[in-house]
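Here the complex is missing a single protein chain, while all its other protein chains stay put.
The letters A and B name the chains in turn, as written, and every chain counts its residues from 1.
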Amino acid sequence: MGLQIGMVYVLLAIGLSLIFGLMTVVNFAHGAFFMFGAYMGLFMMGLTGNFWLSLVFVPVATGLLGLVVERFTIRPLYGRDLNYPLLLTFGLSFVMVEGVRLIWGTIGHAFDTPSVLVGPVNLGFAMFPRYRLFVIVATAIIVFLLWLFLEKTNLGLVIRAGTRDSIIVRVLGVDISRIWFIVFGIGTALAGIAGLLAAPMRGVHPDMGISMLIECFVVVVVGGMGSLRGAVIAGILIGEVVSITTLFYPMMGEVAIFIFMAIVLLIRPSGLFGEVGLLE
Amino acid sequence: MEILRTESLVKTFGGLRAVDGINFRLEGGQVHSIIGPNGAGKSTFFKLISGELHATQGKIWFQGEDITDFPPHVISHKGISVSYQLTNVFPKLSTLENIRIAVQSRKATYNFWSHREMLREVREKAESILEVVQLLPKRNELACNLSHGEQRHLEIGIALATDPSLLLLDEPTAGMSPEDTERTIQLIKEILGDRSVILVEHKMKVVMKISDKITVLHDGKILAEGKPEEIQSNERVQEVYLKGR
Partner (left out) sequence: METQDRSTFAAWTRITDFASANSLIVLLAFLAVFPFLVPYTAIATQILISGLFAMGYNILLGYTGLLSFGHAAYFGLGAYGAGMALVYLKMGLIGGVLFGAVTATLGAMAIGFLCLKRRGIYFCMLTLAFAQLFYFLALVVFDNYTGGDNGLRDIPTPPISLPFGISLSVATPLRFYYFVFVLCVLSFLAMRRMLNSPFGAVLQSIRENEKRAKSCGFNTNRVKLIAFVFSGFFSGLAGSLYAIYYHIAPLNTLYWTTSGSVVMMTILGGMGTFAGPFVGAAVFLILEDVISVFTKSWQLFVGAIFMLFVIFFPLGIWGTLQERVFYRWLRQD
């Protein structure tokens, strides 16, 4: 039930985790990239009406923006203490949200589910909305592709090594700033595509990013950062929590997440998987 | 008189047994050095005593009290002080403030209303410690601007400021030139008084010169223990150090 929204959380959390794991930068603008992705989707749909084209265009456009941001605003902060990239990306999110408001207006837009994906699908044991199934499958594919990339390619190996120990990677002669550049691009691209996938479910709105980001933070606090497995499990769990709560108390869906988080904090302060996070 | 004792102390990290059943005894007023190849568990052992790490198994007794699960700040008040291997000072505070704040910890934490300079005896004590570690002329320097050797002395000064009965010194002469090393050895001898010291060091000369007793760690266990001369002539120790086994 809450699985499809959980999948979106998963995509977001993975992107955030990747960026954090390698660069120890918490991308507070991650939500803004999510929003940007959705709006890019809106733009592309308006231009071509082709959802599949948008699926390709959105991560590329968002990733490109991410690359520009990393190169010109985050890289200069390399070497300073950790609060700086945090502050910077926080400011960036303001700028991005306002920018979107300027161009597309403050009121949100509806995003129509692509006609090919409308309607239910007969799964044998139940009827399931086609689009939601699509989201689940698409996310699974993306995560799998990402896993392949990280496990089987050389670049992926370097990234994984760098997540463990950036000094080692530097010593081995790899240009760490180039790796950061790429990882930030991938992370933001993931956020962008998450935004596109979420758009038919939640509409497109300048503030969609911040609430997703906060929920994503909850996922990360609960599941632990830098742990892909934690991101996936916690993401799905939180998706379910929201779904179930919304079913019984429609208004309390959002609040439920925070209460869940507070409970986890009180019972298992180090998160569900007991990993004391990096830099804690 | 025994001042510190560990009983079957174990610390595991996942599958690694960094400290593997250590039974350690420290006599009061002694300088007891711990040596061993890298990865032997020396730093971990230190951190277990200082409270930075929680023991997986075993107990630690200090002056007859079980301090095994105490947090670092409580252990500090019991009279144990640490000087770290990687310099661990308060970078953007002045040299004087570095020591003064440590001294202050015994006097006032929750005083919101007096000006801190009003705690005259705190400042005077800090200044006297600065003098002992030969940093008084640099009192107004930011700690981050001191030279490496000076920072190591500041490190010791901060550890001293809380008037500990047990000092844990983790490689106090790390990265120092021979002259600085010699000066630091003198300093340690001066501040000894009737304190006890556990010293982790790699430089054999320092260890031999200063220790009353030496414990050799290997793979998280005690390999050998005894007076410096005994350890020096111990074949097993030589084997471990030379052949790295």
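The rule is simple: contacts are C-beta pairs under 8 Å (C-beta built on N, C-alpha and C of every residue); 3 or more make two chains touch, one makes a residue touch a chain.
Remember, it's a predicted structure, so these values are computed and weren't measured experimentally.
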Could you list, sorted by label, every displayed chain in contact with the chain left out?
A, B
Among B:L4, B:L53, B:I129 or B:I158, residue touching the chain not depicted
B:I158
May I ask which residue of A:W52, A:F94 or A:F149 touches the chain that does not appear here?
A:F94
Those residues of chain A which, in the complete complex, touch the missing chain
20, 26, 28, 73, 76-77, 80, 82-84, 86-88, 90-92, 94-95, 98-99, 101-102, 210-211, 214, 217-218, 220-221, 225, 251-252, 254-255, 258-259, 261-262, 265-266, 269, 277, 279-280
Under the stated touch rule, tell me which residues of chain B contact the chain that is not displayed.
50-52, 71-73, 76-77, 81-82, 84, 88-94, 97, 100-102, 104-116, 119, 140-142, 145, 158, 161-162
